[in-house]
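Removed: one protein chain of the complex. Kept in place: all other protein chains.
For clarity, chains are labelled A, B and C in written order, and residue numbers in each chain start from 1.
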Amino acid sequence: MRVLVAGASGYAGALAARLVQSHSQLELAAVTSRSDAGRRLSELYPHHRVDMVLEELDLGRHADVDAAIVAYPHGAASGLVAALRAQNVRVIDLSADFRLRDQAVYEEWYVPHAAPELLAEAVYGLPELHRDAIAQANLVANPGCFPTAALLALAPLARGGLIAGVVVDAKTGVSGAGRAATDTTHFVSVTENILPYKVGGHRHMPEMEQGIALLGSPVPVTFIPHLVPVDQGELTSCYVTPSSPLTQAELDALYAEAYADEPFVEVVGGAPGTHDVRGTNLCRIHVHAEERTGRVLVFAAIDNLWKGTSSQAIQNLNLMFGLPETMGIEP
Amino acid sequence: MRVLVAGASGYAGALAARLVQSHSQLELAAVTSRSDAGRRLSELYPHHRVDMVLEELDLGRHADVDAAIVAYPHGAASGLVAALRAQNVRVIDLSADFRLRDQAVYEEWYVPHAAPELLAEAVYGLPELHRDAIAQANLVANPGCFPTAALLALAPLARGGLIAGVVVDAKTGVSGAGRAATDTTHFVSVTENILPYKVGGHRHMPEMEQGIALLGSPVPVTFIPHLVPVDQGELTSCYVTPSSPLTQAELDALYAEAYADEPFVEVVGGAPGTHDVRGTNLCRIHVHAEERTGRVLVFAAIDNLWKGTSSQAIQNLNLMFGLPETMGIEP
Amino acid sequence: MRVLVAGASGYAGALAARLVQSHSQLELAAVTSRSDAGRRLSELYPHHRVDMVLEELDLGRHADVDAAIVAYPHGAASGLVAALRAQNVRVIDLSADFRLRDQAVYEEWYVPHAAPELLAEAVYGLPELHRDAIAQANLVANPGCFPTAALLALAPLARGGLIAGVVVDAKTGVSGAGRAATDTTHFVSVTENILPYKVGGHRHMPEMEQGIALLGSPVPVTFIPHLVPVDQGELTSCYVTPSSPLTQAELDALYAEAYADEPFVEVVGGAPGTHDVRGTNLCRIHVHAEERTGRVLVFAAIDNLWKGTSSQAIQNLNLMFGLPETMGIEP
Partner (left out) sequence: MRVLVAGASGYAGALAARLVQSHSQLELAAVTSRSDAGRRLSELYPHHRVDMVLEELDLGRHADVDAAIVAYPHGAASGLVAALRAQNVRVIDLSADFRLRDQAVYEEWYVPHAAPELLAEAVYGLPELHRDAIAQANLVANPGCFPTAALLALAPLARGGLIAGVVVDAKTGVSGAGRAATDTTHFVSVTENILPYKVGGHRHMPEMEQGIALLGSPVPVTFIPHLVPVDQGELTSCYVTPSSPLTQAELDALYAEAYADEPFVEVVGGAPGTHDVRGTNLCRIHVHAEERTGRVLVFAAIDNLWKGTSSQAIQNLNLMFGLPETMGIEP
């Protein structure tokens, strides 16, 4: 299968290009970039060792592929996605443009939508929850990194309508902020710092609410991310008020059953650290019944650039093309 | 005033010794250590520049002081504290031994208590909440680092009985784990990691519950700390379910009034980072009314070794000896 | 003494402003910034706690001071320095504009010089080497951070004409690169990286060569800096081929004598770490005679923002105004 990566000069696109290149059944057809066309990807990211020249996107040439991974900023992606779909290219969109089913919600948190007509056909690309739909999809909206971890943490509870209230406190590494050099991503700003951000509302919140509502637990979510001095890694700590009391044994059974056959989800007996999943497509989950308070605590660790973004895109590609789901991203 | 620091070879004791030494009205009488007697403190901690030899504790000689800061492990401190009190030395105990008023609660979370007869006279050393009692006290139990931040964050709400439920999600640097070299504190374990710990129950939880109950909000607290790759710094993110709805304006007024005259509390309009308070006795607080959910969010940042431990001990010493409260620890 | 800090929105200027503000005999008259005029310095750097508004520079108002610290970029500083000198303000210039005595060398490494007529009166502001001249100076060129450490490491040897050849391998934290957010200072670029830079020639090399030549050892210097994941800190490892053999005893005597009375130089028996001097005006030095090779190894650790820049400026101000040299920057 020939795959285009559009927007390969950012962290997500570059990693996607590397994973496509090293995949035995995928061929990296081209890498494009608006800001860095003409440079080699291996010059920007020596460690990925993708020795291809970044090109200006040219739909005349570049649409001659089986699939495209679009790594454009929110708002900018939908136009390209529509153009690729018009040429019958199957698309995985890493942006938020097709994640929210309700156009109004999207436009409240992002920008006016450039291709709302495609919202109906887009499938939310969290394989553990929507595997069958992804396999049939022509347009997959790759989830946000925080929703990926939070929804995997909460899905077994949400499915049973067991969530009466939830606080999601997330901690993330700096790569989630992208390649742009800003005051926020300056080493001196990050080191020795622990910083909550977007306290007034982060755009991944409605995506989480949509996800758990679809599963059966429509509740408002408190979601606060924190920046810590880490490169790649993300931990979501979920504090759930259950709709009815749950014992540790019940929780253990619920999570074991939910994820028994999932190659990329590890349910573990102790607290998961992000180091345990760095550079993998894995999500590592621990669930705890706090008897004193009646709360259920769920911790989920992922690599925000891998399972949170680019390796999950490969997992989706594998599903779409009938390949073994773990191919090229084996744990 | 002549001050002994007992247990000066650990992080907390060493910093306390430095702060006493540089204080214009305090004199560092001696520094003692069980594990490192005979070595210079400046050899262990060059950056503190306390060029004194660590001695074996000898109550015959060392009790001839006005005050002592005891930096012994939990359980080991109470014996020494009792001996010092018997010789009429005023004591600030950095351990947990005299923080919990209820001996049974202490013994549930720690060890059998070696000097329970002193519990009644011990004063909880959080100056912003117990200033007058500290000024009169002969035995001050210096608070834990997490309770310091959490109680300062929650006090304005707790006082009004406004807390119906609360989750405290804390993130802390490694110095809080102390000087012992362990698998947990190894650089390779910490870097690129975000790790929840003591998910089943951390000993600072009952201290937090006691603190907010005394202020007027007796509720069970969910408290989960997380280790992040930071040296000194601690952030507590508090998710409060208020007993009645609160607006941002009401919260702003409540916090402004509570801390208007506090030299070491900064109530700020944006999210506080731990870098903002590193190496200071300050606590920086931000409060946010989340309309969608009705929750109140409070974030408090401190330096766990300073306001969370050693500089708070100096603040308490200043109060006990009638010195200006900020002397030697000016922001 | 009233002091202006011009260019206070960068790391060096901001720290200088903080040190002036907390100095008991200096008064911070104003802080200026071209890029951030109108903002509070405490908003940019909460941890410095200088709650003043950054102003556009206005020589009509701002030259009414006893001294100015100019923290402008290389090339941009000389114009302002000349204007301040014309109004009889004593100046400490943190840029390189007046460090090199030879205009041609300056222009080879930097830009055309805007005020060469002032080169003759400028004094190189390394107090341990030029104390008397600084005390009389009206224009002090504050040294570069690498030359500060390298010259203090090498001075005892250079004075005796003992250096036949020298390699200076330096390692530095990121704050030395300044506040500008660039690919180089992005957290993701820095973490888990060790990177030599300016292999073809760094501008601090001619400054080092000038310094040791003036002391008596005119030799070409190999100087290579390396960026490591540290905020503040700089270590120079100097590998000297001596002009005649030197024993450890001779070196120990030479360095002890050179620095016996220096309040800010610590000659120590073991390898110095940058952590030992973080946030201080100290330089910590270790010298070692390597018998096998005949080489002399000298290691010097400083904080690049403190002794390497801003606290050294205060040390110079103290000398210029006849104040105790350590005032406001006590170790």
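Basically, contacts are C-beta pairs under 8 Å (C-beta built on N, C-alpha and C of every residue); 3 or more make two chains touch, one makes a residue touch a chain.
Everything numeric in this text was worked out from a predicted model, so none of it was measured.
The residue touching the chain not shown here, chosen from C:His130, C:His286 or C:Lys307, is C:His286.
When the whole complex is considered, the residue among B:Gln21, B:Ser175 or B:Ser217 that touches the unshown chain is B:Ser175. The hidden chain makes contact, of the residues C:Gln25, C:Gln87, C:Gln103 or C:Asn193, with C:Asn193. Residue C:Gly233 is the one among C:Gly233, C:Gly308 or C:Gly328 that touches the chain not shown.
Residues 46-47, 49, 191-192, 273, 275-280, 284, 331 are the ones on chain A that touch the missing chain.
Although one chain is not shown, part of chain B still touches it, namely residues 11, 174-175, 179, 181-183, 185-192, 229, 231. What chain C contributes to its contact with the hidden chain is residues 165, 167, 169, 171, 173, 189, 192-197, 199-200, 220-222, 224, 226, 228-235, 237, 239, 270-275, 278, 286, 288, 290, 292-293, 295, 297, 299, 301.
Going forward, only the chains that are shown with their structure count from here on.
One simple way to say how far apart two chains are is to compare their mean CA positions; for chain B and chain C this gives 38 Å.
Between the CA-based centres of chain A and chain B the separation comes to 39 Å, rounded to the whole angstrom.
Note on chain placement: the centre of chain A and the centre of chain C lie 46 Å apart, centres being C-alpha means. For chain C, the set of residues touching two or more other chains reads 191-192.
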